[in-house]
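Removed: one protein chain of the complex. Kept in place: all other protein chains.
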Amino acid sequence: MSSTKYMNPYLAGILLGLVLVAAFYFTGRGLGASGAVKSVVVSVVDVVAPDHANNSGFYSKYIGDGKNPLKTWLVFEVLGVLVGGFLSGAFAGRLKLKVEHHPNITSKKRLILAGIGGVLFGYGSQLGRGCTSGSALTGMAVLSVAGFVSMMAIFGTAFAFAYFFRRNWI
Amino acid sequence: MGPLIPQEIIAEGWNFLIAFGVGIGFGFILEQAGFSSSRKLAGVFYGYDAVVLKVFFTGAITGMIGLLYLSLFDWIDLNLIWVNPTYLWSAIIGGIIMGAGFIVGGFCPGTSVCAAAIGKIDAMVFFGGIFIGILLFGETFEWIKPLYMAEYWGQIKLSELIGISQGLLTFFIIIAALLMFWVAEMAEKKFPQKEY
Partner (left out) sequence: MIPRLLLSAVYFGLGIIIAFVPENTTKPFRLTAEQMLNEVKYRSEMVSSDELADWMVNQDPSIQLIDIRTPKEFDQFHLENALNIPLSQILDEEWIDFLDQGIKMNILYSNGTTLAHEAWMISRQLGYENNYVLQGGLNYWTETILNPSAPSPYSADDEIAKYEFRKGASQYFGGEMKSTNESKKTKTDKPIIKRRKKKKAPQGGC
């Protein structure tokens, strides 16, 4: 079994829950990921096309009044995720530059699919006001209706579409 | 007592340092659990590896229990905890789009960051895709706005919606999660993963 080298999933889940509770205890908010990317996108648009950014109902929410969209909680948190992931990979000897894919498909196809998946996730996370960690996990922990709806929509859709994409994974 | 920063028990300046620390913990655990592998993540949808389900729901119920017990002992004020607002349609449609992204791309944003950190090139591409997706959303914001704002229910909790106490709801969710783990264990035995 390849999974033996990973942590027991239940133990990992408990630790994840404890990190979540710690985040709530210190800052009153949970975890997140896509919000940090949003901050970066907003900053880039603000630099490249400031007029456009100010006129848009979406970007203008995060800029103006000397607000720096990059100086937000989630940006620092995601930087931490990067460091934490790297540390864990280093300890477990998993640091390796590679494209992971099923033998059935080529690296190129895997990368294209990953890109498409990213675009979909990016769009969906903004429409759904948060991704798996920010809306579903954090939302469920505080028993928010939005959290449960997001969770069911994400996992339900993935299960429903799984059949059509099975060649890529099994 | 908690939450410490909104009540100004510790200074705002600590916020980003704590964010960084929480992020390290988050990333470390995701990687340790194997969330840096898209094939492990996708496994849950084919029954061969339910690690996502196990970690996700154990994390969620631990979070629920943790918050309720902290509140019970007056260590945290649940009124100051951010409850994400429910906009029904955008949550459903957004979730559907994210679910499609999940099965196509094999990651979600958090796990892609973590996988990119250990050198998975597909995760880096996925992460790049998120930028484009968010940019697309920004550019189509005015067009999608009616859907984005539709069916606003407020910062409502599921326990309020169905009219039971938070503790009782949590208890039901724990039972559901335990049942789900049991099914997942069965599925893993039924669809063994080929070594790769």
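Labels for the chains are A and B, by order of writing; each one numbers its residues from 1.
By definition in this document, a residue touches a chain if its C-beta (ideal position, glycine included) is under 8 Å from a C-beta of that chain, and two chains touch if they have at least 3 such contacts.
Please read these numbers as outputs of a predicted model, since none were measured by experiment.
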item	value
Among A:Gly32, A:Gly84 or A:Gly118, residue touching the chain not depicted	A:Gly32
Candidate in contact with the missing chain, chosen from B:Gln32, B:Asn84 or B:Ser112	B:Asn84
Omitted-chain contact residue, chosen from B:Leu68, B:Ala123 or B:Leu158	B:Leu68
Absent chain, residues of chain B that touch it	5-8, 61, 65, 68-69, 71-72, 74, 77-84, 109, 155, 165-168, 170-171, 174-175, 177-178, 181
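Please note the rule applied: only the chains that are shown with their structure count from here on.
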item	value
Whole-Å gap between the CA centroids of chain A and chain B	8
Chain B contact footprint on chain A (complex, rising order)	1-3, 6-7, 9-10, 12-34, 37-38, 40-42, 45, 56-59, 71, 73-74, 76-89, 92, 94-103, 110-111, 113-162, 165-166, 169-170
